[in-house]
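Structure, as structure tokens:
Heads up, one of the protein chains got dropped from this complex, but the rest are sitting where they should.
Presenting chain A:
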Amino acid sequence: MSGLDSLTNVALRPWPAPKKERLEPEDLLSQVEQLARERGFLRYVTEESLQEEIATGKDVTQQAAEDDEPGTQKESQTREDRLKELGTAKNELTTELEWAQFAACNALDLISLILSKDPTKTVDRSFSALFQAQKVPHASFGISKTVDLPSERQQDRDRIEQDGQRQKLVARGSRMQALDRATDSLLSAAKQFETEVSKEAEYWEEILSISQKGWSIQRLRREGQSSMFAVRYGLPEASDHFKARGLAPLRMDKDGAIILDPALTLQPKTLRVRISDKGNVVGTSCLPLETSKADDLAIENSIRLARESLLEEELYHELSMETRQLLAYGVELRDSTVHIPIPGNGANMPQRKILIDCVVRDDNDPPIHENHSQDSRAQSVAEGLRLLLAHEHRMRLFRRSQMPPPLTQHKRQKQNPPFLRTLLAMFSHLDAVECLQAYLESTIRILSSAGLNVASQVSRETAWESLTRKIESSTRKDLSSVDQIFEAFIKPFDARATLSLPSSSSLDSEQLHIAVRTLFNSPNYGTEFKVTLPPAILSALNIPGDQRRDIKFTSADEVGSYLNWVLSLDLSHNLLRRQNPTSASVTSKNTRITIIRKDGSKKIPKDIIVELANDQLTVAIGASPMLGGAASALKFTWDGTAGAPSISAKVKALLGGG
């Protein structure tokens, strides 16, 4: 309805004032300002109150001043005044806020309108409410240049000119300020650049010196740092965990010098080998801290110490891993120390143990025990273990470079490197060979004192004897000679010993062969003695000729007692029978032989018992089962002292006498 339309489109405007009283907008503003200043507030101004004031002739400005003077009326008027003041302040606040909101909305609308030109930005919601109501299409703005007609009034022109000059001054001032700031920032940037350059130069110099000493440097990309290097000081073939530890980043401090990484400042460790005898430590190995060379930086010294410490730690780790597999041999890991009982059944090495642990490397810590008798042995054990680790690293590279076999579903088991096993094998084998050699020597002594001619020969290890020759003539180019030498130590050890039978003549000596084989793995699991019997003794032992003639033992004592038995058998059955061919006969499986002595016309069988035991050779007349009754046992003993009569003479004497 048209009536409604007129209602909705009502614009409230004051009645247009007559022309001469019409106020321009700027005049109105100034009037409003003046009014506000005079009166304080414009809220309750109505036409009636203004007429009233004209009628009463009050001057508002003076009234404001007058109101201050009467102090007596102050109290009664305080409340109203306070209320008026509060109202005034409230109005001001509201006005200011409205202005502020207006200005902010204007700015927002302007920016949003400009941004709406960019099709990728969605600024629909960033317009203020009034603006959106106007539904201005996006990017609808333009720039036009208006030509300012010079204002007619002189004061306007002056004002404009003054404004222009002031603006020029302000512009110049701010430009100078900006240039000053720019110079300051450039100067400070230059200074910082200088310090950075000197830092980098220092850093690079140290890096170069480290790299020239042979350490391998690699680049690390870290956030924030431009050029960061790390030195790889670990061994290239170390096992996984230690290979990861072998890298230390080199950081700059504020002067450009290199900060020691925490990995490098750890106290260096070393492997310590102690030999204990019945619980007392009698020998220690030590690795003193070497003094740094003259032209080394401190960082290089610490890198070198870190690498050595890593090697020692890796060795200790491998040893402790291997201990688990060797629990059967008495090797145990107690209090992070590896206890290894030295295998030895002789009287010379009773309760010896090797203790291996990893301690902080210190120069000024001499071992506190008194006995240093086995120091050199402990030192050699430690050095040997380190050499074995180095060999293991080289073998890892060698094995890796071989063409791999075709893949099957069976994964290859990784075996522990044989450090402790080699050590145990060495001790055990040498000890076994020594025991055997001692036994053979004493036996020869006894037998030769009895006039018998026996010879023996012992070789400690067959591969070691021909080692130099084998290495010299080796044609393998892929393995260095050092590694080939080490291979000889990792293989099982073989020793050979021979003893000739006393009953054999020197022309066709029949020999007992004893082979000692040591391997701390299948199939031997220790030291094994294999005795091969010559054919001559087989008849005495009732072994048919086509059966195996090998017998295996596990200790030298067992071998000794068995050989005693065999030699006694040989002496009684073979030797004495050969010496008395017509009258001797074998009647029992024991070491006795029946010799028939002719006494006049009677034939008296006499038994000769030969026994080799306890470092003694005994020949005795024993009771013959055919004779019955107890016969006095006449006997004679040889124990290795020279000058005793030979066995044949003695037997004749015994036979003749008894």
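Convention: contacts are C-beta pairs under 8 Å (C-beta built on N, C-alpha and C of every residue); 3 or more make two chains touch, one makes a residue touch a chain; residues count from 1.
The rule we apply is simple: contacts and distances are computed from a predicted model.
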item	value
Identity of the absent chain, which is to be given by its UniProt protein name, from "EF-hand domain-containing protein", "Dynein axonemal assembly factor 10", "Mediator of RNA polymerase II transcription subunit 18" or "Prolactin"	"Mediator of RNA polymerase II transcription subunit 18"
Full-complex contact with the absent chain, from A:13, A:79, A:400 or A:414	A:400
Contact residue for the chain not shown (choose from A:236, A:330 or A:535)	A:236
Residue of A:212, A:409, A:547 or A:582 touching the missing chain in the full complex	A:409
Positions on chain A where the hidden chain makes contact	236, 397, 400-409, 475-478
